[in-house]
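Everything below concerns the one structure shown next.
Removed: one protein chain of the complex. Kept in place: all other protein chains.
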Amino acid sequence: MSFAIFFILAILAVGAAVMVITTKSPVSSALYLVLVMCSLAGLFVLLGALFLAALQIIVYAGAIMVLFLFVIMLLNLRRDEFGHDSHLIQKYLGFVLVVVILVQGIVIVGWAMKDYSATSSLAPIEGTPVDYNSAHWVARTLFTKYAYPFEVTSVLLLAAMIGAVVIARKKRLPDIENEEG
Amino acid sequence: MENQSVAQIQSLIKLVPLFPLFGFLLNGLFNKRMPERFAGWLASLCVFISFVLSLWAFFLLKGLPVEARSVQAIWFDWIITGPFSASFSFLYDPLSAVMMLVVTGVGFLIHVYSIGYMHRDGGVSRYFSYLNLFTFSMLALVMANNLLLLYLGWEGVGLCSYLLIGFWFHKKSAADAGKKAFIVNRIGDFGFALGIMLLFWTLAGAGHPTINLVEISRLAPEILGGTGVVTVITLLLFLGATGKSAQIPLYVWLPDAMEGPTPVSALIHAATMVTAGVYMVSRLSALYVLAPISMAVVAIIGATTALYAASIGTVQNDIKRVLAYSTISQLGYMFLACGVGAFASGIFHLMTHAFFKALLFMGAGSVMHALAGELDMRKMGGVKKYMPATFMTMLIGTLAISGVPLLSGFFSKDEILFKAFTSPQGSPILWIAGILAAILTAFYMFRLIFMTFFGRSRMDPEVEHHAHESPRVMTVPLMILAFLAIIGGYIGLPEALGGGNWFEHFLAPVFAGEHTAAREMAPVPHSMEYLLLISSILAAAIGILVAYSFYIANPERPKRLAERFSDLYNTVLNKYYIDEFYNAIVVQPIIIVALFFWKITDVRGIDAAANGLANLIGWFSNKFRFVQTGLVRNYALLFVIGVVVLMGFVLLR
Partner (left out) sequence: MVPLGYFIVLSSVLFSIGVWGVLRSRNAIIIFMGIELMLNAVNLALIAFSSNMRQILTRFVQGVSPSEAADIIGSAMASGQVLVFLVMTVAAAEAAVGLAIIISIYRLKDSVNVDDVNIMKW
């Protein structure tokens, strides 16, 4: 049963991912990416990370992709009309590298790990009477063991926010404007 | 009482070198802003204070009992490493007392004379700073209580000699002469350094790593007596002495050194620096008496040089060259004395020579000053009516150097000849060489006087018109030195003539305890002494008479003789072509080697390597810069390549 769910979600994710790259319209790319996120959220649920599945939908699909779409709309990007790129080395080497990474990931890592089975938290394990509650445990660990990284990320977000505002600001140059006017 | 004197002496001698050093610094640092008169008087004052302090210390030393006349004082620690230590410390005993008095006394007179001579030169304060530095180095040399400080002073006076010879460095001949002096000295210094090192090594090997002079004298008989190494050491040290004191084979720099200002010639190349070699040999007499072979070498070279240089001096026409060769010749006498074991006589002659040679040089300078720089005696003549004071003093100096009785030179030279004949290490042959040299000395000195001051004037009319006596600042030192040249000999009056030879007895403790052969010889009958005395007087008389006949009575004779024996005459005139010989044998090969190192090794080898490396990097960078295409995608590509490689590494392990 979980196999079936897994395969459906997997096919969906991969298919949508390929469409992200290949489709011509940027908006379509963004929407396909949202689809990828959602299938991934499903896979998270399958793995028992309920809290993170929720987080994935809310943060990634809900905030980040929306931001992407805002920017695409703002820049008013049309369908991709670019010509053929002339860098042959980029084309061929790029292809080769992608294949290599794929192979590395699948063959070496995946093959070694094939005997480990990822369990769902929905089925209790012998010897551990407690029910695994992902949100509970994540919260506990996050606020005790990883309290420092947590605080640091808040600073990071602040910095990113300020940075984004500063970079994207329309520059006002009062002197020049006055001179020209 | 004694301790108090010793302590006083210690403080005094520590101050003595300070004043010239101070003068050097002041004149050297404030070169540009120093007014001319002030520079000269400041420098002279510093040396004068040193002289006064030396004199005071001398009297204190005399007050000490004979056994205690050796005081050491330390200025500061210099090198302290393990077994070897050297400090800036001084030794004060009769020998250094005499040397200090000579250096500061004669030095002071020459400083004063220079004030007049260098008037309006343009580099006056530089000159006086060098002179003071020289005085400091020379004092360090004679006051040192260890060989390292002595060597420091040795090198220091060599440096100052170079600086002062090439004082008018715009003149190529002067600059070349300075270089020649320094380089030839260096060869000698190399031998000297090797000698010191060998000595230290030998002593250290026997368990006494020291270079303290007092210690060396004390330890020498037991450690070095009867060994062969002491001969090697003394010969190496003597090599240094031949360089500094202009003996065969390293004397060639001294005639060229006459390019420097005349007071420099007087001070450095007559009275003080060139005597450093004699001082060094005397100071290390404890070593030399253990090596009879070296003593013989010293004596032979001394006598040979005396005769050889005197022969060259007889035909020179440049007034300063005559005096230069005379200096070399007289130094030969001093080494002859040391070589036969009569160290005190050598020092005695050193002292009297300082008086009359400085006098003669300064007189020559006075003549040059009056005749607008004329050096060639063939263009002089009859000068005495223009410069009576200079004439009188130079005459006194000439009488002294010729060994005319009753003047100082007579006593010192006669003593050397006597010791050469009678000492167990002497020999009649050495005595004959000495007598011949004495004849020649008297001859060429009187030739100088007659050609310069007497006879018909051969001067250029313009020059004669301006000829005048020198100012008092120059003639007064001449007169003082003339006075010393007359009475200076009486402190060494030998017993045969009624005196008690005070000088020799005063210096005896320095050379005592060692078995100076002269000490042990049987007393010579006075009749022998009188005979030798008469011979010296005769030698002087012969020389003077021949000079008179050549230059006063028959002025034509020299020219005719020169024509008859023209080959011989030319050879001697050209100093036996020794400079050309050295040039071919030594200088040219070295130049070839140097050129090789420059053109091949340096230019093609090292420069090529350095430039080549730079060019290689440049070429490489030029090729490599195309990696930066500016395209982000290419950079991303490189990223990914890196990631793949890393993953590969990790996974393959």
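We just call them A and B in the order they show up, numbering each chain from 1.
As a convention for this text, a contact is a pair of C-beta atoms (placed from the backbone, for glycine too) under 8 Å apart; a residue touches a chain by one contact, two chains touch by 3 or more.
The structure presented is a predicted model; accordingly, all values stated were derived computationally and were not measured.
What residues on chain B make contact with the chain left out of this view?
Missing-chain contacts on chain B: residues 625-626, 628-633, 636-637, 640.
What does the interface between chain A and the hidden chain look like in terms of residue numbers?
Chain A touches the chain not shown through residues 2-3, 6, 10, 13-14, 17-18, 20-21, 26, 29-30, 33, 36-37, 40, 43-44, 46-49, 51-52, 55-56, 59-60, 63-64, 67-68, 71-72, 74-75, 77, 80, 82, 85, 90-91, 94-95, 97-99, 101-102, 104-106, 109-121, 125-130, 132, 134, 137-138, 140-142, 145-146, 149-150, 153, 156-157, 159-161, 163-165, 167-168, 170.
Here, only the chains that are shown with their structure count from here on.
Please output the residues of chain B touching chain A within their complex, sorted ascending.
Residues 631, 633-634, 637, 640-641, 643-644, 647-648, 651.
Of all residues in chain A, which touch chain B in the complex?
Chain A residues touching chain B: 87, 90, 93-94, 97, 100-101, 104, 108-109.
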